[in-house]
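Of the protein chains in this complex, one is absent; all others appear in place.
Chains here go by letter, A and B, matching the order in which they are written, and residues are numbered from 1 within each.
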Amino acid sequence: MTNHWIDIRNADCVLIIGSNAAENHPICMKYVLQAQAKGAKVIHVDPRYSRTSARADMFIRIRTGTDIAFMGGMIYWILEDMRKNPGNYNLQYVQQYTNAAYIINSGIKLPGDEGQNGLFSVWDSTNSKYDTATWKYADPANATGESKLLTDNWSGWTSRAADEETAWGELNNNCVLKLLWRNYRRYDKATVSKITGIPQEKLEAVYAEYAKTGATGQAGTIMYAMGATQHTYAVQNIRAYSIVQLLLGNMGVAGGGVNALRGTSNVQGSTDQALLEHILPGYLKMTTDVDAHQTLAGYISNITPAATNPPGDLAGDNPVNWWKNTPKYVHSLLKAWWPDVALADSYNYLPKKRATGVNYTHMGLIEAIGKGGPDGVEGLWIWGQNPAAGGPTSLGARDALKKLKWMVASDIWFNETHTFWKRPDVDPSTIDTEVFLLPAAGSFEKEGSVSNSGRWVQWRYKAVEPPGEAIPDLDMMIQLFKRIRKLYDDEVKAGKTSVIPEPILNLSWDYSDEEEADVIAREMNGHALTADVPKSGAPGTFYEVGELIDWFNDLQPDGKTSSGNWLHCGQYTKASAADQQDYAELITVVNGIPSINKAKKRNVVDSSPSQVGLYPNWSWCWPRNRRIIYNRAAVDLNGNPWDAEHPVLAWNGTAWVGDVVDGGGNPINLAAAGSQNLPFIMNSEGVGKLWGYSLKDGPIPEVYEPWESPISNLMTAQQNDPAAYIGKLLVDGTDWNERGTVGDFPIIATTYRCTEHWQTGIMTRNLPWLAELMPKMYVELGADLADKLGIVSGDTVKVRSKRGEIHALAIVTKRFQAITVDGKEMHQVGIPWHWGYAGRVKGDSGNILTPSVGDANTCIPESKSFLCKVEKA
Amino acid sequence: MKEMIEPKAKFPWGTLILSALAFLCAGVLVQRYVFGLGAMTNMSDGRGWGLWISFDLYCGVALAAGGFTLAAIVHIFHMEKYHPVVRPAILTAFLGYLLVVLALLVDLGQPWYIWRMIFNPNIHSPLYEVGWCVMLYTAVLALELSPAVFERLHWRIPLKIIGFIQIPLIIAGIVISTGHQNSLGSMLLIMTHSIDPLWYTPIIPALFFVSAMAVGPAMVVFEGTLSGAVFGHKISREVFTGLGRITSGILVVYLIMRLADLAVAGQLDMLFNRYPQNIYWWIEVGGGVILPIILFNIPKVQQSSKGMFIAAVLYIVLGLSLNRFIMSSIWLVIRPGYTYFPSWQEFAVSIGLVAWALMMFQIAVRLLPITKHHDEGESKSEHSAPEAAAAS
Partner (left out) sequence: MAYGVLFDGTRCIGCRACSVACKSWNENSAKVEKKTSVEGGIQGKAVVSSDTFTFMRYREIGEGDDFKWAFAKIQCMHCLKPGCETACIVGALHRNKETGAVTYDQGKCIGCRYCMVACPFGIPTYQWEDRTPWIRKCTFCSDRLNEAENGMAPACVTACPTRALQFGERDELIEEAHKRIEESKAADPAGVGKYIDHVYGEKEVGGTAWMYISSVDMTELDLPWLSEEPVTKNARTAMSLLPYYATGMLALMVGIYFITKRRQKIAAGKHEEKKG
């Protein structure tokens, strides 16, 4: 989330797309409904009517996987409306805070251009990837701009009111705004309607409604989750939202933003801490085996972006380019891990993953397990996960597990993965995998922080003792590493040299065996290692050695500070006098200095002057307790909020009041040359990117079909996202990831969750009160389809895809209805995936049906769109 | 008539069947107390009251109304010609009430706590009234019946005492029993929206009272005919005809009340357009009230035991029992998602209890001066004594 949960209440329009907020994030509906009570319209775009739709003012039924068409249509609608009715939009915002006017490389070709056949320039078919050179700014160091768009309210664009071709013809062919128009003019309502199945009048209504938030002072929020992300073009879905939000001036403002309703309670924390294969803690890029990463210096210069200075009128504005601080963060991280080792050496301790040829994501991992043997993966530590039911193509994934020599699992239950060797229809004697289960303490049985979608790091205390031998995962991890280190130590002492012991022996790991969460929080924050670290909060003074660092800008390159995760730098600091007074019970003495872990704060007073629900003293959030990211975009060049009623931030003549300002410094118009800070400080150009250049599958979103789709792409000849990941789940020569055709599998399927269950269901099917609410695996289908198939509600039905078959209870409902796609009537059905063969109540997993194909950028499986067949069992 | 009197066979099939039913019932009762109500009834949260309440309580109490009606007719209204049928009527009533009490002990979830009723009065509860009245009235009936026992045992003093208090006892019995016939109706008054509007009315208690009065003579006709057939004793045609007249007289009042009630509520149209409930209404009132009124007044029918019997049965089964069933079960809303049809065990209990009662009736008739009593009805000593006592 760029914003946070409570902030949703400030919205004037809430667009929930690809999320079932009411069922999966029930608490947030409190704020959605608060907004609605104040007059905000709530729009829900989803293939089926859900408990979220029940609260929406407008429900738009969409074919799964066609969000880009829908959003592209919206972009086109907005561009045209903006041209014709500029008064309805915040043109200053678009001009000053986005790259609308920037000129892109002249070689750029769009998917709809002559001969492109649905691809951007330039597709490298041998390596199956884009050469992205043409996507970049014409002049990467100093952007050039379409001057007409850089004039006051685009007054230079004189033929703006003329007919479409003439008007747009006036703009530079390669300026971003024009490129958007050039691409999305193909997304007229008739075409979008044909693709998405949404009637044109509904499109008009929803576009017009949401575009109202483009007016200065109006805010619209986009809430999305897995309905948007589980596609082969997932990231492009989100890009489409970002483009709309930038065009409408909705980024940075209260009640705006692109808001990912994150998944598990601490999934935000898990990504912040880099439980992902492509990053190190704090979103630092992962080290790979490319030449540039062979040395620390090379790595740093490779991953630290150079700033792009803005063009035209904006010239002189400072892009800030926050990532220029990368060296501080990398060095501090290395110092947190290996404090006593020289940076250049400890850098070498970092593993370097292969840049090409290996897929380290979930599907790649399961494939490697399926491969077995020394080339594959032989042993699996599985820490609170259930791939036998949660990952795609479950039958294949389960089969693959038998190739493991061993599996060690830390969990609070026996789930489908731990019991894969005795699953139904399998002879345990044919499986040699040795499985160990380490009983873990559940979330209420241990202390630590949980980061919510709004990036709030909230401290939790142990409520009850864990049962039996269960211990917190952290304790397990600490003890485990101690024993591993001992093994290494023993080997070194015994004179063995076959391994590289240093990374392990030198790792900073002097924890006690239990309850060290608070200590880890300090390490994540970081402290001064030398006495010459200047304190920006009190110029002229220095940190004591061992003193916690106040904020990440005080982190130092060259090993003078440590910080396990720069994002958390500022969470655990020396307590101010005010803190010592107000939060006396939270004060901990660290290295002799009274310090405070701000994640423990629980002040229910919204002390921010703006009263927009920032609650700055309830927990702490990264970065720097800034509750709304890019909040600088919430004010105009003089520091006055666009929306005076909901000011996130305002310049009072001498200082900023409200949220913690992004980037610091005075408002642009009142700042000295060189510190006229632009709002989007994490982008190297300092402005919002309508046009991007860092994704693998295109600078802007383009319509492709899901891997299994009922139709041919109506937009271009390119059926699928060219860069999508197509899995090959080979186990003993069988590829489980087979692709079905619409002839055999005529029904569109999507998978999703329900309020009553959690994920693979192991945590809820085991809880009697929840199990009794929804004991049975079910499939939801429309009354119209059910009639055709002779199915009545309560029947048991069979659902088949090319990858497997499940039995389920049929829920026949009016909430699913046929849609008309390209003139043909089509049906969609909905399948939850909360069941499996372990636990108190059992059933088939929806993932038996899903394909192993993934997003071009993140490789998230496409579990939201595939084909199936439904029959009465 | 003849063929009904003729015993079918020498072998006591009847007794055998009754005993079989009685023992089946006993077996089921064991199941009920060991495993609980849920294990053997089809009652559920959807329908907390089942066959036992409709049949054993609602019909049982109403059908036992013969006791008070006949007692009133003979002892209060002094219509002496009905004297011969008083004792069988009281015996029937007593057994009927015993059956009701037993059935309630089966139906109550925790019958062993029945005493709580005494210490936790809820004077607003019609059921509280019914409960007390059933207890008291059963006791009164026992007392009313006791002379038969004393006579048999030739216990003069108790007989004297009973004789002395007979009239107050009978009056108390009438007040108590009519009171709870009323209150059985009042119990349904709470189900304002649950009972179908064709039947729900604030005057349910009055309707219950009147219909119960009517059932007394009808029951005597019914039982008299049957016991005549079984035991071979005869009741005079005049008595039957008279009872028929009394019944039909009360039924006319009853019918007028039913129709007037609907008319006043402006709901007469429901008789024709509230389908399918109106079908039940017509069966109940058409077949069970109007038809008996007509039959009881047709001279030809009056002359025929069979005819009288049929008229009485029509009222008992359709006019009264169906009415009670409709209100306490058939057209009482059931909670959504539920259905109710009694389990075989529920039937077994209801039927078994009737079997027990019949067997007891048989025994009582054999052992006690119940029917003989009216044969000797003219013998002054036996009923003039109490009369004299009361008069003095």
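The rule is short, and it goes like this: a residue touches a chain if its C-beta (ideal position, glycine included) is under 8 Å from a C-beta of that chain, and two chains touch if they have at least 3 such contacts.
Because the structure is a prediction, the values reported are computed rather than measured.
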Touch criterion as defined above, residue of B:153, B:190 or B:279 at the omitted chain: B:190
Absent-chain contact - pick from A:272, A:473, A:659 or A:756: A:756
Touching residue (missing chain; options B:135, B:171 or B:330): B:171
Touching residue (missing chain; options A:87, A:169, A:428 or A:768): A:768
Sole residue of B:156, B:237 or B:335 that reaches the chain not shown, by the stated touch rule: B:335
Contact footprint on chain B, counting only the chain that is left out: 33-39, 43-46, 48-49, 72, 75-80, 107-111, 113-114, 116-117, 120-129, 131, 167, 171, 174-175, 178-179, 182-183, 185-187, 189-194, 202, 205, 332-333, 335-338, 391
Interface with the undisplayed chain - residues on chain A: 22-23, 26-27, 29-30, 33, 39, 49, 51-55, 755-756, 768-776, 778, 780, 793-794, 809-815, 841
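FYI, only the chains that are shown with their structure count from here on.
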Distance between chain centroids, defined by C-alpha means - chain A, chain B (Å): 77
